[in-house]
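In this view, the complex is presented without one of its protein chains, the others remaining in place.
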Amino acid sequence: MTSRFSKGGILINRKKKLSFKFNGKNLFGFSGDTLASALLANNQVLIGRSFKYHRPRGFVSSGVEEPNALLSIGSGGSLEPNRSATTLELFDGIEAMSQNHFGSLEWDIGSISNFLSKIFPAGFYYKTFIKPRFAWKHIFEPTIRSAAGLGKAPKEHDLSSYDFFYAHLDVVIVGGGISGLVTAKNLASLGLKILLVEQKHFFGGYALSEEFKINNLDSSEFIKNLEDDLSKNENVILKKNFSIVGVHDHSYLLGLENFEVLESEDHSSIRHRLWRIRTKHLILATGAIERPLVFAGNDIPGVILSSAANEFYKLYGISQGDRVILITNNDSAYSAVVELFNAGISIPLVIDVREKSVGELPLKVKDLGIRVEFGKAITKVLGKKRVKAVEICSIVGEGSVLETIICDSVLMSGGWTSTLNLWSHCGGKIKWDNQLNTLVPDETKQSTNELGQSFISVVGSARGQFWPSELFDNMEKVIKNICEIFNLKKIKYEKYQIKEIIHEKTSPISCVPESADENLKGKSFVDYQNDVKLTDLRIATQEGFESVEHLKRYTTLGMATDQGKLSNINGIKILSHLVGKEINEVGTTTFRPPYTPISLGSIAGEARKELFKPIRKTPMHKWHQENGAIWEPVGDWQRPYTYLRNNETKEEAVYREVKNTRNSLGMLDASTLGKIIVSGNDAGEFLDLIYTNMMSTLKPGRCRYGLMCNENGFLFDDGVVARLNEKTFLCHTTTGGSDRVYSWMEEWHQTEWWDKKVFIQNLTEEYAQITIAGPKARLLLEKLGGLNVESKKFQPLDFIEGKLGNFDVRVFRISFSGELSFEIATPSANGEALWIRCLELGSELGITSYGTEALHIMRAEKGFIMIGDETDGTVIPQDLNLDWAVSKKKKDFIGKRAHERIYMQDPNRKTLVGLSLKDSTQKIPDGAYALKSGGNGAEDVLGHITSTYFSPSLDKPIAMALLKNGKSLKGQEVDIPLGSGNKLRAIVVDPQFYDIEGKRQNV
Amino acid sequence: MKKYSAFSLIKESFNNHFGWEKAWKKNNLKKSYKVIIVGAGGHGLATAYYLGKNFGIRDVAVIEKGWLGGGNTGRNTTIIRSNYLQEESAAIYEKSRSLYEKLSQELNYNVMFSPRGVMMLCQTEHELRAMRRTYYANRIFGVDTEMVSPARMKEMIPIININGPRFPILGGLWQPRGGTARHDAVAWGYARAISNWGVDIIENCEVIGVNKNKNKINSVETTKGTINCEKMCFIVAGSSSILAELCGFRLPVESVALQALVSEPIKPVMHCVVMANTVHGYMSQSDKGEMVIGGGADGYNNYTQRGSFQHIEETVRALIETFPFISRLRQLRQWGGIVDMTGDRSPIISKTPIENIYVNCGWGTGGFKAIPGSGWATAELIANGEPGELAAPFSLARFKEGRMIDESVAAAVAH
Partner (left out) sequence: MLKFICPICEIETDETELTPGGEAHLKRMGPGSSDQNFYTYLFERKNPRGIHFERWLHSYGCGKWFHVVRCTKTMEVFGTYSAQDTKPPKKILDAIKKKLPNGKNVK
């Protein structure tokens, strides 16, 4: 069984007991444990079920590479699915649940698929479930979906919070193992700003569990000293629980700092912090990951990597089993056996697939009296939910059983794979090294930064230098290189004394026995989580999926949550064997960010809920809020759609607002309209190029409605331009368009017509603007007092400046409602006061505030266009009968050349018309299409409805539409199909419905 | 060709599956072909398939610089829909969608077309109006869609948050027969079918030049030698400008990176595809259980298949408002593809300034869903030398004439 020794465990604090739950059972661990070690200490070896066949699985590793031990942690708004127990530092109160089983973890009904695994090899779903056609959607796919998917998703809002941190550094060192720490130590004295990060909750990496002497100190002590040293250095930021997960262009790094333990103690703490880092140099001291060996039953709980077994023992005081055997293709794995043996664990056998080894460690194991068999392999592991025994065979041949050995745990080691994901995120290439039996960085094809220079160095076992005495082989070069980059004088590089361990080469063998039969291959797992077996890889290559990318996609090899950290290299080795090509010919798949999965919450950071997109508010926002406004988002603004009174419906409120305005008086918060000042000697000339109509001829004190097209000729914004004085124009834009138009003008000024002497300023938020509209509008302005607004003095399209009551104002006589209308602009700070003043004085005139919907109805009654309704990015001014606003005199304006193209002149273009319904109880639906009378199909389409309202003023429905050759259709009937299948019949009319002579606004 | 079926699968299981043949043959190049298709992505393979099926033209080579299906075909978010606003778009995308319906049976290859429905959210009044217009257009142009209320949407997608706070959901446009398919399988299925007819699929074969005589080409230079041909069509998405330059003309496209990401797999929580255009994000759940997430494209020319992280950020933020539960999921993987964007965001299926060269490009962010329809229309163009009804509106000439097919009218993103 698995248990914790009464002594030992470098990381755990036995005085601090922590309680946690697994599948409802109360268990205990110690501070310093991971959830994995705490579970193992409680003899919980069976930990989950695999993805496809629901096979029982246990811990294979002790780190981020773990494919099996994925649990759901927490509940409600703190639920986290698929968390690997090996990366979660234990805290008090963790509730963990196993995943992906129907019924209990021990008795999973889903494991029935295991028995059918022969029929379901890789890619089986491409070959079946084809007929009958409906069955895929209704039967097969739902079955597959429910069987896949691992953990359950949280249902509630995330209770945690997340934030960002920006850092600019000279050097970032990834990996707090011995290589990373020593590199930092050497660089720290140079005055460079350094960040060193370690993804685990402790420094030292394998040097903590694989003890050796360095400078006559135990490696663990040496590391402790280094850590103390560096933490005192003000140039060094030392971080645990911190992963660099991505390297992006221009040396931009993403790092995730994990505060989960802190959050468990202090709920106000953030959970994760996403670091966005720019660094001049990046050093990868990312170490290496041990590879499994591929043999039948290598997935049975109790089979574990030898390095993981060693870590569980040395760091947490745990042994996976009482009778442990090792199978290895290299020397390094022997050290775990030595440790466990010395702790009193029975080691009945060590199987070495090599012919021999006279390395120091194997000899030491022999000296301890442990039986070592060379040239042997495992036929298969016996047991279902726990290793019971192994059958031993010769490495050559098909795996005839020579001997069966009872044991409860199998350690395995297939060599080491350097961790080089970050090397290649940004284009760096990696290659296979047959000598070192690992991937190494291809230094001829490096990631480059914005200067076109390489900026990544690799040290330690990440470059295949796995043995302690080799760890620092390249470091002196790296330090020198960095000194050159930063123009530093040569520094003394500290030498370290490490005793060399004589060792033999790792064998390239990864699958045993060499000619295993199909039954054994069908139980030999390459990718644990995704259940990819040797047979699957064989079938895939046989079917031609022999590019490494095809193999990956066809078999799902390396696509599980561990992203192939354990499986990729074995997969590639097997592929190379199957297709008879060198590994470097076969190639590797591309490493993609993130190195380890990061929470989506951390990517969003604080930008959620109200902060997701900041809202722009007018000075009168508070008043609207308090007076029943229903909000409508327009661009980033919130505008009142209407104001609800008492028990009104939205529709009733809108109609009331329209009628009130038409009959007496209404007021609108128009502050959101864009206000752009264009000033300078050439302002008129410049605006002549920007607008389709002539602006340079506008007299100071006067306003003109103007249109803007893009270079493609399409109308994109409109508004009233006022000439404030000879050199200054104030351009109003639509609410959504202010920023766009401002940028537009700047772009043309800066990049095309920089010879024009103009200065452009966006003053949108500097002014509040209130529209006073209705027959009694003038009365209100007179009551406010201070300005002469009588009709002779103050004519349509005039504006005046002065004081209205106590308010500094600019008043425009412009109308978008068709009523007598004044737009009063005042500095934003006065906006709310002026608004309230207007309401007070207007109350006896029967004033009402109205929202955007009433505004839209009133403009539609008048046939005024609305950008975004009558335009959609494909409409030119001529389509909207706005030819009068497109200058024929001007030589040039933006869009003029485009209007000359054939299609823009086509008489069949859709043009704006009005529609009138025979049946005034009906309403034409928004967005509906108009067909030729009696028509049905696509060929009868005339166009679409752009605006449609029930007109309270006329007490009938009105609509505008863009119809093919609209002018020719006047007086004709058209059909408008409804969703129900019925049709409405409408008559094409002029798009002006109310007060066609324009008497009302000109009083 | 060995037929795929449950029966053959069971039969093979007794033989340890040793009987399966290569999905597509690894042939060597011949000296000459009637038609050369450059690009063994979905569109190229589909074009070859419909050339063979509809026109009996099977003396064809599909040549590919990298590995089959390795471009955007294998990098997209697998959404299939046809709820387009413009008549021309609706026609080709609906043709495509309807071909997808029976593609598995036709190819005897399960491409896992799953019409689980596509829901497009309306999160502003303006978007609601635009979506209603699309709905009415769809009805007329024969695309089956319906408008749904927020309450109905909540019933259909219980995991969705319809209450904002920033952009509450006002409604949605639902296409019940939209959905997803397995992207790789689409390429593999077409490849298997055409390979069986004797069409040569040549991988790791890059075009490095063309040999012209006046305004016609007679052969193509590749890294595997010279191939003569009567007609050539290139269908290479992000690399279109490069091929066009080799042929001696330019295209109105720009190559930019489009990124996507997946979460770790979770048990089924969302059946359909959801697209949120106002906030720029879309999401579906794969059969493996991963949440597949996409967003807007980068704005700068790029050939690296890597995008800028800020777009991932924007997309994730956008989706967390509507799907708060994803906040505690983890991003498993992100990747990018190089898409070619045209001036009006609609594709090009067209003749070119060179008489016997044709081009299919400009699918931008929405090419996967179009594969069968695009192949169908392109095959027609190559075979007849003139575009049929589906392809005609998508000619290069439209840019000169100002006859844009602008889908951004209805949706800020056109995926």
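Residue numbering begins at 1 within each chain, and the chains themselves are lettered A and B in the order written.
Methods note: a residue touches a chain if its C-beta (ideal position, glycine included) is under 8 Å from a C-beta of that chain, and two chains touch if they have at least 3 such contacts.
What you are looking at is a predicted structure, and each value in this text was computed from that prediction instead of being measured.
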Candidate in contact with the missing chain, chosen from A:G369, A:G452 or A:P907 | A:G452
Contacting the left-out chain: of A:D108, A:E198, A:E211 or A:D249, that is A:D249
Which listed residue (A:E156, A:E752 or A:E790) would be found touching the missing chain in the intact complex?
-> A:E752
So that we can see where the missing chain sits, which residues of chain B does it touch?
-> 239, 241-242, 250-255, 298-304, 308-310, 342-343, 399-400
Hidden partner interface residues of chain A, rising order | 248-250, 252, 276, 278, 427, 448, 450-452, 711-712, 743, 746-747, 750-752, 754, 891-892, 896-898, 900-901
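To be clear about the criterion, only the chains that are shown with their structure count from here on.
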Calculate how many whole Å lie between the centre of chain A and the centre of chain B, each centre taken as the average of the chain's C-alpha atoms.
-> 22
Listed in rising order, the residues of chain B that touch chain A in the complex are 4-6, 8-10, 13, 16-18, 20-26, 67-68, 70, 74, 87, 101-102, 104-105, 108-110, 112-116, 123-126, 128-137, 139-142, 146-147, 159, 165-167, 182, 184-185, 188-189, 203, 263-269, 279, 285, 287-289, 304, 306, 308-309, 312-313, 316-318, 320-321, 324-335, 343, 398, 400-404, 406, 408-410
What does chain A use to touch chain B in their complex?
-> 51, 78-82, 118-119, 121, 124-131, 133, 136-137, 141, 144-146, 148-158, 160, 246, 248-249, 252, 254, 276, 426-427, 518, 522, 535, 539, 542-545, 547, 549-550, 553-554, 556, 561, 563, 592-594, 597-601, 603-604, 607-610, 612-613, 615, 632-634, 641, 712-713, 868-869, 872-874, 898, 901-904, 925-929, 931, 937-938, 941, 944-945, 977, 979
